Each structure stands twice: as C-alpha cells, then as structure tokens.
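Dropping the structure in here first, questions after.
Complex shown without one protein chain; remaining protein chains in place.
On to chain A.
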Amino acid sequence: MAALLAVRGVIKRYGPVRALAGVDLEVRAGEVVALVGDNGAGKSTLIKVVSGVTHADEGVITLDGRPVTVRGPHDAQALGISTVHQDLALCENLDVVANLFLGHEQRRFSWLRELRMERTARDLLASLDVRIPEIRTPVAALSGGQRQSVAIARALIGEPRLVILDEPTAALGVEQTAQVLALVRRLRDRGLAVLLISHNLVDVTAVSDRVAVLRLGSNAGEFTTREATQEMIVAAITGAGYGS
C-alpha cells in the first residue's frame, strides 16, 4: 500500500540554521507514527512544512504517491491534512463553537448556522469524551487541558485523512493525557493516519505503531514500536549509535 503521506529530502533553513537537512518520512492510513527527537531536532519545523505554515527550501511531499504543493494552511486542509500546533492557535476572544469551526463555518449563503454548529460541536465533544461546562464562553476562560481538547477536536471538523499532533500531551495532567491518547487510538481505528510528536516515550510506546527519530534536522532511525525498546529509541535521539 502506498503511503498516505511521504516526504522526501526536505531541507529548511532559517538564516544560518539548518532546521531540516534532508528529511524523509512516511505515514500510512490507519497508522500512528510517532516523531521523536531532542529539543531543536526539527520536529515542529517538519510538520510546519507539511501543514503549509512554512515552505521547504527543497524536497517533495507526496499524497497517495502523487506529488503535491502545499502553499498554505488552506492547501493542506484541502488535501485532508489537519494539524494541531504546539501553540494551539486558538482565538481566545471567540467561544468554543466558533473556534471549532474557524475557517470551516457552516453557513447558509453568508449567514452563520450558529445552532447547527453548536449541535455538531456538542456531539463531537461528547463523542471524544471532552467535558467543557460552557462552550459559549470565550476560550480565554478555559483551562490548558480544555484548550488542548478543543484544539484536537477542531482538527477533526474538516473530516481529515491525516491528523498531525505537535506535543499534544505536554501541558496535560495524567488523566487528560490518558484521554488524549485514547483519542489518538480512536482516530487510528477510524482509519485515519496520525503523526504524533512527543517528548514522552511512555506515551509514544503506548500509542504508536512506528517511531521515527530526528536528530539535528536529519533522520536518525526508525523503529516498529512493538520491536523497539525505550533504550534503543533514546540512543537514536541522543546519537549514541543504535538504530539506523
């Protein structure tokens, strides 16, 4: 089966810094791929390239084996790529419903279908087991965990094929982390491809099918999660010589 998403030889420079120095990555449908690496390894940069937030200097992105150009976030969404960035990017002044549908408002001509959106939002949040007492107050009033949940729920609104999560559990407590991981498994069971970026190897081994390691902007190993130990992954992350 051809990979849903494949990137080949992606290079991205920020001035003198080479954030990505020729990276390859594949994600298949119904698979959770964990992308791990030390701080500054280039994980966020890679997903920004894939989600159209920045542009690669070199390299190709293919979807179902066909090369695609991702000129902006809109292109990525149209291709079925949905991303939850590390900095969430919610509009704090808008309520939960408005944030969930931002950029994809349900409408009749130009008129917002407020009640329909609220119904869908409540159903979606309930199906994800996300509890937010008042979804009509501005997001500014929510806790960190609640915001994370809103951001993940929002990624599902456009019926994407690939969901990218950048450090989704970094700011969460134990219980909410478990909920997010359960949610990630549910996405896979729906047949979605999931690219999960995480620092937490316990989370990674608990939920992923494969692990791809980045180090200093380059591939530094790839493992089938079932066959890998945490020591092997750590060694690849720190460059101690196992893996690739």
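Assume contacts are C-beta pairs under 8 Å (C-beta built on N, C-alpha and C of every residue); 3 or more make two chains touch, one makes a residue touch a chain; residues count from 1.
Everything that follows uses one rule, which is that contacts and distances are computed from a predicted model.
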{"item": "Chain left out of the displayed complex - its UniProt protein name, from \"Ferredoxin\", \"Xylose transport system permease protein XylH\", \"Methane monooxygenase/ammonia monooxygenase subunit A\" or \"Nickel transporter\"", "value": "\"Xylose transport system permease protein XylH\""}
{"item": "Touching residue (missing chain; options A:His55, A:His74 or A:Arg131)", "value": "A:His74"}
{"item": "Which of A:Ala29, A:Ala89, A:Leu124 or A:Ala178 contacts the chain that the document leaves out", "value": "A:Ala89"}
{"item": "Full-complex contact with the absent chain, from A:Arg116, A:Arg131 or A:Arg190", "value": "A:Arg116"}
{"item": "Residue of A:Gly9, A:Pro67 or A:Gly103 in touch with the missing chain, whole complex considered", "value": "A:Gly103"}
{"item": "Interface with the unshown chain - residue positions in chain A", "value": "51, 53, 72-74, 77, 83, 85, 89-94, 98, 102-105, 107, 110-112, 114-116, 118-119, 122, 133-134, 136-138, 140-141, 154"}
